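Omission of a single protein chain aside, the complex is shown with its protein chains in their original locations.
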Amino acid sequence: MALSPPVAADFALPAPTARAGALDTARRALLRHPTLIAGALTLVVILVAGVLAPLWWTGDPLEMKPAVRLRPPSAERWFGSDNFGRDIYTRTLYGSRISLTVGAAVSTLSLVLGTTLGLVVGFYRRLDMIAMRVMDGLMAIPAILLALALMALMKASVQNVIIALLIPEIPRVVRLTRASVLSLREHLMVEGARALGARTPRILARYVLPGLVAPLIVQGTYIAASAILFEAYLSFLGAGTPPHIPSWGNIMAEGRAYVQLAFWIILFPGIFLAATVLAINLVGDGLRDLLNVR
Amino acid sequence: MADLSRRHFIAGAAAVAATASAGLPAVHAQKRGGTMRFVPHADLKVLDPIWTTAYITRNHCYLIYDTLFGTDQNLQIKPQMVDKWSSANKGMKWSFTLRDGLKWHDGQPVVAEDAVESIKRWSKRDPLGKLLAAHTARIAAQDKKTFTLELAQPFGLVLEALGKPSSNVPFVMPARIAATPDSEQIKETIGSGPFRFVKDEWQPGNQVVYVRNPDYVPRNDAPSGSTGGKKVNLDRVVWKYIPDPATAAAALEAGEVDWYEQPSIDIAARLEGNKDIMVAIQDPRGTQGWIRPNHLQPPFNNKKARQALLYMVDQEKYLQAALGQPKYYRTCPAVFTCGGPFETGAGAVKQDVNKAKQLLKDSGYDGKPVVVLDPTDIPLTHGAALVSRELMTQVGFNVDLQAMDWSTVVARRAKKDPPAQGGWNVLFTWWIASDVINPAVHAGISGAGSSAWFGWPENGRIEELKIQWARATDKAAQKQIAEEIQKVALDEVMYVPFGQWVSPTAFRKSMQGFLQFPAPVFWSVSIA
Partner (left out) sequence: MIGQIGRRLMATIPVMGVVAIAVFALLHITPGDPAVIIAGDYATSDDIARIRAKLGLNEPFVTQVGIWLGRIVRGDLGTSIFSGLPVSTLIRQRTEATIGLTLFAMLISVGVGVPLGVLAAWKKASLVDRLVMLFAVSGFSMPVFWLGFLLVYVFAISMHWLPVQGYRPLADGVWPFLRHLILPAVTLSVVYMALIARMTRASMLGVLSEDFIRTAFAKGLAPRRVLIHHALKNASLPVVTIIGIGFALLIGGAVVTESVFALPGLGRLTVDAIIRRDYPVIQGVILVVSGVYVLINLVVDVLYVVLDPRIRY
């Protein structure tokens, strides 16, 4: 069962009012969804902070200065320093690169792979039985245990974290796509197209895919949010991104021994993480309302 | 600078030791009974004392087993299970008689045959034990209480071997259990020690439970190290494994546990300010940190490349990163530890990055990635790994730093394969002083090649020197040979010491009777 409810067979964008242009429509639609704007803006800020990290008064994320270890936030070190004297502010900003990369990669790849698989499975009945049993089986294993087990097989690297987080997400996308294909397959449009001699891939592309775009985008945002959180969990449990590449997850993991001594090590990456995930979820919710996905 | 830090270090250790002993009341004032809740530094996995050198197994065994001899606070060997002993024929023939009243946990009496079989099993694995066995002609029980040991060649370390304090310790177990081949783990946990192991309540990863052994007959002398009277004041000892260090510290502060074996140094510094908690030094002799290269695989199969490692190290930098609090550490070039009987500066070098770069070039290093194992769950080795990466990159190595947890390091360090196939090039570890204090026990200076400790250095000269040392009878000769050994060890770069430190331990002030010893001691302590 997918977390977000099944896709509606038909959808519609809000009809433009008589006197407004497209831009105006968009603006009005957006103003009705302040949380969507807030979320999107936050994301943009974090993205810019991460991509242009060297510009925002940061230092070297790897530089160890044991002389100033475990210092609380101050004018020189905005977020304080960790047990190796590394600057938390710098590491947090650089960390956003990893977290955002993981989120985007897992989301995109799971959507692409899941949709492809779902389309194929939905259309070809014979594959359906086996494939769905396998998907059900994979979904029965709690995602974090599956991701952990996968990480245990592989060397710690950002690439492998992406793979480990990708695999538990694919079954859900497959289900989503398949449900849509199944309901549309019998639709008159498709029957008509078939009668006119259109071939399967064309049918898929022209009639099924457009209806999927909206719910897939929404699902994609939720996957991204969940992937970013899970990367943090994996790092916390010691099976995430390698430690010399700062990610919010492993900064917090290294700070876990310092809860009473230097809470700022966990606090700031945690705030950034929560804010990013929240922002993505708000964007997802907003898009869902906007695109009328039920 | 070294001088200053040495004074600082010793002052600090002495101060802490003083406060620790100030908290020790006379034994008769201690309360009897109660349960001690202890947080160990690791999870107990292996129960067989010969099977692993892991300290957690050693600590477990000290509770349920006893030893023939022990090591006291001043590194003197004193009898424990043995009542009388004598040596004849210029130390070539030894005779030992056991104390009265020694019983196994299942009620059977301890006999000499048990001791003989236990020594035989231990000497198949432990380096000092193997050395003893190589010099022994015959060891056998004479009657129920006496056994004899006849040497084939002179050997000056018989008592040191039988009273070895740390891994592997020659614990005594029933002959039938000691007869288990050393290629298998023992299956029963019957000992003759002051506590019994409650196997039914053992939850791996969570808790280990011990109860007082009512049949144990302690000696009459005062306890010191692993010697003396092991009088038990507690009813139960529960080891609660709490992997998260902040949680463990908070538990100690809240009174949910009584003794936290190895708080991190930062946490210990904070706990010192807590009026209900005492921070003491578990083992004032300290611990030594190692950077160990793999001598079998390139680039470190080339001596010059290894020497590049030697010249790149600045101990102060390592210690700062690995430990953080200067009060607890000191730089020390001595392979046999500073403060030990064979401390020497022979063969030690100062940091010289340019020389290191040159040596690396001269070695013909081809730029292939050098795999460095980084156990991130142990701040000590994690810090050392990060500093190494920085320095090695400066010197010109292409570093592949691989993060993992300690158990994975333990699995991986045994592989002799090339790094690309699951092997390694550099790893970090630490040993307590007792385990490196002289050439006979020191696993790191074995030049036995593929049967040496992980890293597998090969050097015939050092093996000869070690035998000479073992046979030397006067202290001056021993010192001189030890110096020679250190020179060879450092020149070969069997490992690079990155410093020496003491580990704090923390317990609530309601706990009294704390004794300093490499392993935590549960006899003599009581809970108010």
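Residue numbering begins at 1 within each chain, and the chains themselves are lettered A and B in the order written.
Everything that follows uses one rule, which is that contacts are C-beta pairs under 8 Å (C-beta built on N, C-alpha and C of every residue); 3 or more make two chains touch, one makes a residue touch a chain.
Since the model is a prediction, treat every value here as computed from it, not as a measurement.
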{"item": "Per the touch definition above, residue among B:Thr408, B:Gln480 or B:Ser510 touching the missing chain", "value": "B:Thr408"}
{"item": "Given A:Leu93, A:Leu184, A:Ala225 or A:Ile245, the one touching the chain that is not displayed", "value": "A:Ala225"}
{"item": "Given A:Ile98, A:Leu111 or A:Ile266, the one touching the chain that is not displayed", "value": "A:Ile266"}
{"item": "Touching the absent chain when the full complex is considered, from B:Ile242, B:Leu323 or B:Cys338", "value": "B:Ile242"}
{"item": "Chain not shown, touching residues in chain B", "value": "43, 45-46, 48, 51-54, 125, 183, 202-207, 240, 242-244, 246-248, 250-251, 253-254, 256, 405, 407-408, 410-412, 414-415, 422, 451"}
{"item": "Sites on chain A contacted by the missing partner chain, in the whole complex", "value": "1, 3, 5, 35, 133-134, 136-146, 148-150, 152-153, 225, 229, 232-233, 236-239, 252, 256, 259-260, 263, 266, 270, 273-274, 277-278, 281-282, 285"}
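By definition in this document, only the chains that are shown with their structure count from here on.
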{"item": "Inter-chain centre distance, chain A versus chain B - centres from mean C-alpha coordinates, in Å", "value": "47"}
{"item": "Chain B residues within the chain A interface of the complex", "value": "244-247, 249-250, 264, 266-267, 270, 317, 320-321, 324, 374, 376-377, 379, 382-383, 386-387, 389-390, 401-405"}
{"item": "For the chain A and chain B complex, residues of the former touching the latter", "value": "62, 64, 66-67, 69-70, 83-84, 155-156, 238, 242-244, 253-254, 256-261"}
